[in-house]
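Removed: one protein chain of the complex. Kept in place: all other protein chains.
The block that comes next holds subunit A.
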Amino acid sequence: MSASSAFSDEKGGSASEPEYGHDPASGGIFSSDYKRHDDLKEMLDSNKDSLKLEAMKRIVAMIARGKNASDLFPAVVKNVACKNIEDPNQLIRASALRVLSSIRVTIIVPIMMLAIKEAASDMSPYVRKTAAHAIPKLHSLDPEQKDQLIEVIEKLLADKTTLVAGSVVMAFEEVCPDRIDLIHKNYRKLCNLLIDVEEWGQVVIINMLTRYARTQFLNPNVNESLLEESSEKAFYASDDEEDEDKKAEVTTLEKRKPYVMDPDHRLLLRNTKPLLQSRNAAVVMAVAQLYFHLAPKAEVGIIAKALGMFEPYLKSFYIRSTDPTQIKILKLEVLTNLANEANISTILREFQTYIKSMDKDFVAASIQAIGRCATNIGEVRDTCLNGLVQLLSNRDELVVAESVVVIKKLLQMQPEQHSDIIKHMAKLIDNIQVPMARASILWLIGEYCEHVPKIAPDVLRKMAKSFTNEEDIVKLQIINLAAKLYLTNSKQTKLLTQYVLNLAKYDQNYDIRDRARFIRQLIVPTDKSGALNKYAKKLFLALKPAPVLESPFKDRDHFQLGSLSHLLNAKAAGYQELPDWPESAPDPSVRNVEIPDWSKCSSRKDRKEKKVEKPFYSDSEGESGPTESADSGNCGESSASGSDESGSGSESEESREETESEEEEEDEEEEKKKRKKLDKTKAKKQAEESAERCAIHTIHQIRTIAPSGSIKMYELLHRITGEGLAVEYCFSRQPFSPDPNMVAVQIQFTNNTNSETKNLHIEDPRLQSGMRIREFAEIDVLAAGESVTVVMGIDFCDSTQAANFQLCTHTRKFFVSIQPPVGELMTPTFLTENNFKKEQGKLMGMNEILEKLTLGEKCVNEHVIVERVTATANLSRVPCGSDKEFAGKTVSSGCLVLVTVTTKEGGGAQLTVNCEKMVIGTMLVKDILQALSQ
């Protein structure tokens, strides 16, 4: 712990450990050459980055292991503090800071402080992360720097990179966990970043936010309890004075106001939920405890916390003989807690197998568990008791002893019915040697000596004989038994009691001597004995409350779930209490961040950062940021053709299942061969009307949104396949009024046969999960040569998965599928240019896809470009935009889709798509690219 340990002569490990001053590859790692640091000094002084880096890594390793590195101190400070901190290579800067901050000498504090401040505003997020790591180091070295360090933390908390977030919250937790106010402005950002932070950072952030939420939001479960309370208050309020009356009214009114969850509270719950699927158990646990401590009761179920929720998983807690002991004990605890009237018989049967286990500690725990089940569930008490009594004849003494102890507790609840069991146990005293069990039996006999009047004195006789050889707890119980018998049956036991008390008087243990003296004074009447003598019987034979068999895991609820303190049931150093919910919510506006301001400055900063960082990327990798390339890479290939290719690829390579669409084609062909006739139908008025309405809407739609004037028709059923019935569909781009989350699909049936077709309807939709269909009303009759148009709604769940269903006539069924182009999955949204920019600012990073393109020959002017884009995707143009900007929302989930086309001279252009749904964004880019480059 001493600050100078790293540079003192203390040796941490044994001499046989490798020395880091040596070249690790040289093989001579076990020798101890005291000039070993010369090479490190040389390496530090050299001009080569790689050598410096290597040297510093070794020094850090030495320091970490408590090696003496003091002779390197000047060299490190000279090279690190003065030079490397400003090195152009970010890795060297970060390493330098790590070395510097690992030096635990107070003289270096000012230099370290400077270096941290410098690094905190470094351009490289990696260096900033290192700065965050250095903060707790400096704080532990010199706590007086706290105020300055908090400033740095505040600055780093505002950082928007996921890389820094976890580390700075860690520093926050170590240095100033009580400065909740620093979190306000960063709260929403942290919630939003959370999913992309690395796992360890997620755990720290979630734990911190749990505490934060407890101070800032209202208890979501307060409602029920408050309702009762407030009605009570209102009742009493009428009696009060007028002033108070008013106040009370106000408060009741306030409280009566239905609880509305703060949107920020909701944000936290929503953004942590997906992390339940993390591979890291610590993250899952962190989210679970967050829901446990913060979520409304109804939602806690998603972590299956409430014990009732575990009930379906009862069998998952069955124990295998190969489980480690601590797992067995925990599983047993869970099973005991899950036991109820309904499942107790199953559980008891299971417990029976456990009692036969070879692991005796586990058997003991099982017996206790049975005892607890018996106390909790009255119906099975007798069954349990009988089972336990059978165990009394077990060969293993430990099992018997544990049973005795548990039986004793159970009997205390209803002794009068079980005198036979008490008799049985009295007999056991001859054989059982375990002191705790002997003591329990003696206590039981003494307590209920009236139920076994004949046996009790005899037991005392036996015990008096063996008194001197008994354990202390047994001796105490013998005295106890003697006293109780003396009070109830002094005739038979007077002498025995005297004898026992005399033996106890000269016992080696002072507790026993003391007890004997005390009891003698209390029960044996003498001249000197005080007033208590009269009450001796009442004192000894008072009705005693039955013990409550409790879980050993009780009483730790006040610790935060999943913490070390909770596990140990003792407060560990540095444990932060989870605060209680506040009475009234603190001002929620503290978390407001001025978005336009923020986004502007952030984007500017980003831009600047990127510019400055470029050299590093190109320096080290010769390539632009990997995120960018990853995202833009998505649009390289058409998804449809891509999937087809890979589908066929997998078929030939791996003999996988054929793709569904192929299957369908085959089906259709077969059907086609089989079928030959089609009946005449007659269109109904209603259908016609609706068709007309549709047509009108369509025209309207065309005028307003797609000035290109044509809506593409797709074929659903070819007239040959359909044996005369031709079906076409188009995406009418009008809102589907029965369900706004559905895409409207306009379907046109044409009967090309000479007979009428009847009962046109949809059957047996086969949909991907989540997808929904709203069928059109059945068309009763479609006359020969007639056409009819209907509209149906499909919720594609914002995916381009096909909706498959059967189109049925009164005689035939056709398998058909509708696959939407990605552009039809959205609906136009009106945004002002400012709003557009603001929203775009929120959808950066992975959600932004940039692509360069060369405009096709025909895309000569703005008008054509706008036309092409709106024809491809159902978007509306942002009015008065400087660029060509289009906005829309996905139909199903309402995610914004923002498209920007920037043209350059010479036919070049850049396409930007911002959308939270990356797949949609990717596919949209592809489609628009194609449209524009034609």
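The criterion applied here is as follows: contacts are C-beta pairs under 8 Å (C-beta built on N, C-alpha and C of every residue); 3 or more make two chains touch, one makes a residue touch a chain; residues count from 1.
Note that contacts and distances are computed from a predicted model.
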Per UniProt, the name of the complex member that is left out, chosen from "AP-3 complex subunit mu-1-like", "Protein transport protein Sec24C", "GPI-anchor transamidase" or "Cell division cycle associated 4": "AP-3 complex subunit mu-1-like"
Option from A:H37, A:R98 or A:R214 whose C-beta touches the chain left out: A:R98
Which residue of A:S121, A:S321, A:N431 or A:T811 touches the chain not shown here: A:S321
